[in-house]
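Heads up, one of the protein chains got dropped from this complex, but the rest are sitting where they should.
Letters A and B mark the chains as written, and numbering starts fresh at 1 in each.
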Amino acid sequence: MNDLFFSPNPDVRKIAGELYISIKDMPILSPHGHTEARWFAENKPFENPTDLIITPDHYIFRMLVSQGISLDDLRIPRRDGSRADGDPRDVWRLFVKHFFVFAGTPTGLWLREELRSVFETDIPLDETNADLLYDHIDACLKDPRFYPRNLYERFNLELLSTTNGASDDLIWHKKLAHSGWQGTIIPCFRPDDVTDPGRPDWRENLRKLSELTGEDTECYPGFLKALRKRRQDFINLGCNSTDHGVESPRTFTLSASAVEAVYKRAISGRATDEDHRAFIAHMLMIMAEMSTEDGLVMQIHPGVYRNHDKNMFHGYGGDKGADIPVRCEFTQNLKELLNTFGSHPDFKLVVYTLDETAYTRELAPLAGYYPAMLLGPPWWFNDSFQGMKRFRESVVETAGFYNCIGFVDDTRALPSIPVRHDFSRRIDADFLAELTVRGILTRRDAETLMPELAYGLTKKGFRL
Amino acid sequence: MNDLFFSPNPDVRKIAGELYISIKDMPILSPHGHTEARWFAENKPFENPTDLIITPDHYIFRMLVSQGISLDDLRIPRRDGSRADGDPRDVWRLFVKHFFVFAGTPTGLWLREELRSVFETDIPLDETNADLLYDHIDACLKDPRFYPRNLYERFNLELLSTTNGASDDLIWHKKLAHSGWQGTIIPCFRPDDVTDPGRPDWRENLRKLSELTGEDTECYPGFLKALRKRRQDFINLGCNSTDHGVESPRTFTLSASAVEAVYKRAISGRATDEDHRAFIAHMLMIMAEMSTEDGLVMQIHPGVYRNHDKNMFHGYGGDKGADIPVRCEFTQNLKELLNTFGSHPDFKLVVYTLDETAYTRELAPLAGYYPAMLLGPPWWFNDSFQGMKRFRESVVETAGFYNCIGFVDDTRALPSIPVRHDFSRRIDADFLAELTVRGILTRRDAETLMPELAYGLTKKGFRL
Partner (left out) sequence: MNDLFFSPNPDVRKIAGELYISIKDMPILSPHGHTEARWFAENKPFENPTDLIITPDHYIFRMLVSQGISLDDLRIPRRDGSRADGDPRDVWRLFVKHFFVFAGTPTGLWLREELRSVFETDIPLDETNADLLYDHIDACLKDPRFYPRNLYERFNLELLSTTNGASDDLIWHKKLAHSGWQGTIIPCFRPDDVTDPGRPDWRENLRKLSELTGEDTECYPGFLKALRKRRQDFINLGCNSTDHGVESPRTFTLSASAVEAVYKRAISGRATDEDHRAFIAHMLMIMAEMSTEDGLVMQIHPGVYRNHDKNMFHGYGGDKGADIPVRCEFTQNLKELLNTFGSHPDFKLVVYTLDETAYTRELAPLAGYYPAMLLGPPWWFNDSFQGMKRFRESVVETAGFYNCIGFVDDTRALPSIPVRHDFSRRIDADFLAELTVRGILTRRDAETLMPELAYGLTKKGFRL
């Protein structure tokens, strides 16, 4: 694995290796992701290789689906909680049989290196070794070294954030807070469950929010009070950021009377689609405003059309690999938010994109101007060698390195976390080395930047 | 030509060369293109170098037009069939005089290598050699080795598809079927002539379609019956795919009454532009449905604004180099088609694009999910070194290699076919070699993938 990702050019490779070695053992900050606090609160062994590696990872099973394998063949849980009959080992065999289709994908590389560095085996991922690998991983999982808290420590994590709805009771985070364990597992406040009145479970989530806060969420002022209280609850458990998954990053403030009217229509089930969109845009403004008060870093993950495959959604629910990006505009959409809060000294906004066309055209120019705005690293489909390369090549010249945060793994695949951060560090080392050999950076520039990209910019950007 | 396109890095170059050598003599599959069955049915020598190389190739003459040369200077046939007076040799001289403007373009490279490998000459393409080259090629054309069937065999073609309208009588394909010649020249069913009621020749094409099938194409049900019959006629002549050249890949099903109404308005010449667009979107759904019945692989080539230069169009007609790409959206547009047929086991959909912004944002995520969807290779303006590089760099990480088909030449320039496939094989070898040296692929991965990219994926994707 030593030279993985590094340039074929020996001069670049040498410098990349030296830069990488200088930071490869720095602690890992994971300020945004989708692991579960419960794992660490309970600290029980993971069930089996399939349920650890395949079942929760839509990066993996979407590719298998593309090859004609059904979610039932993979025993992915259905919407009603049931699951096709079968043996997890058979699912593993099916996966390994098709592992060749992952050639050249980050998913394939993560797994290859995860086996090597986390599960400490060199058995190649091919059909003939399916059982051998299954047994090896299965044996690992029973070893306390592979219990969640021990993985956290072995991975050299300094902080790990989960993602939680505003109506989440945070029961596992509370237990962790009183557990005496030294790991830092914090929640991120993601209020999409209550800020999007178009969700089928919106009313139910409002009800939970009301229960958790004692506020009347049937009216707009009560709703705002409840959100303020909940943000504080999250902060009390270490939370330092919010996150907003919106189809469009449109932002604007509805007048007091307009927002009351929209809220009433939504409560009574008479809101239009445009009401929903307007309310979401308005709530982004409100969330930014609250961030200027309580200091939570605001993140926006926009531009995904969720559950493109309706049959699959009806059978298996969300987050099943059928989310597809759409075009995403930032210059006009973020205008009101940035005009109002973009120069506020107590505000930080981290913007991610799946629409790479916005890198040079909109995002780097915006981040290279507004003090509050920072660019998030390549996300999801672009969390990859080429994706990171395109990101750096596109944004650095206009936004500089210092208007970006460092790597964010954004994953639900716990054992992949150290590998993902390692990849990012390698790819950044290679990028800096290439610029150094070309004379664009001095060696000293590169040496100063390397730990910033690996650690410092995330720490600063997320105010850790 | 030995190392053409290969990386300057010696390690990459070495592996690229080895990969390339391992497949360079594999047969060529050309499952989509614009050569003419007549050439092979008649098997007569081509007229002269100009009429073979320049007259039919809008890649060439559009660039000459951009330098201020008129289509009459190049003796391109006018819409009325007439042609400016003059000597084909003078046209050739004019072209060779301006050949320097093709530096760095695929057109320039194709021609350079075509001269070397097809016409077996090293005379450089510059002004002083214009006559020498003309005479050399002219002499070649009179040699039976350069007759169409012999070229097919010399080029190691295994299959060559032409493209034909639904109202085409396929007379030349029928003659070929009874000719005893072993070459495989098949038609591709491209019903744009009858599925776009906005075309000036629509009614005339419907009439031909009616004649060919005996169905009443003045009514919608008869029209559908005629299409089904025609698909079968094509299949009987070896056809295994359809193709659809649409400005937008919008897909949706009109209700039974709506489509009847639109069809009636179209027949009576009272259809609106939106009627035309709706009918085209509806017919994509119908064509997909018929494909699930008869197994024809469906291809979509969207996103071109045809005949941008109206004066030129009035004087010389279509396909004269004045077609310009426009933005193209896939996530929303293909939603209905993919929801309905994207998981159908008997359906294959190959999608091409000229809008490269859709690669990472829309097309790779879609192809990496839906079993029926495959990505076509870079097309037209992007059938080039940089275009292929961008394609692989953009789509492989999300869609993998196995959700793409192999190279498609899509050309009307017969002597360029082996060169185009050779370029694609070289560029893929270079891409795989670079990933190998970077440790992203193992050498074994690269060796497994190479023949798939050169041959296997096309064979599978087109069900040959």
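Here is the rule we use: a residue touches a chain if its C-beta (ideal position, glycine included) is under 8 Å from a C-beta of that chain, and two chains touch if they have at least 3 such contacts.
Keep in mind the model is a prediction, meaning the values are calculated, not measured.
A.B. asks: With respect to the chain omitted from the figure, which of B:T128, B:N156, B:Q232 or B:Q386 is a touching residue?
C.D. replies: Only one listed residue reaches the unshown chain, and that is B:Q386.
A.B. asks: Which of these touches the unseen chain: B:L109, B:M287 or B:L334?
C.D. replies: Going through B:L109, B:M287 or B:L334 one by one, B:L109 is the residue touching the chain not shown.
A.B. asks: Contact with the hidden chain only, please: which chain A residues?
C.D. replies: 7, 9, 11-12, 329, 331-332, 335, 338-339, 342-343, 345, 357, 360-362, 364-371, 373, 393-394, 396-403, 434-435, 437-441, 445, 448-449
A.B. asks: By the contact criterion defined above, which parts of chain B meet the unshown chain? Give residue numbers in ascending order.
C.D. replies: 1, 3-9, 62-63, 65-68, 100-106, 109, 305, 308-311, 321-327, 354-357, 381-382, 384-387
Rule of thumb we're sticking to: only the chains that are shown with their structure count from here on.
A.B. asks: What is the distance, in whole Å, between the centres of chain A and chain B, each centre taken as the mean of its C-alpha atoms?
C.D. replies: Those two chain centres are 40 Å apart.
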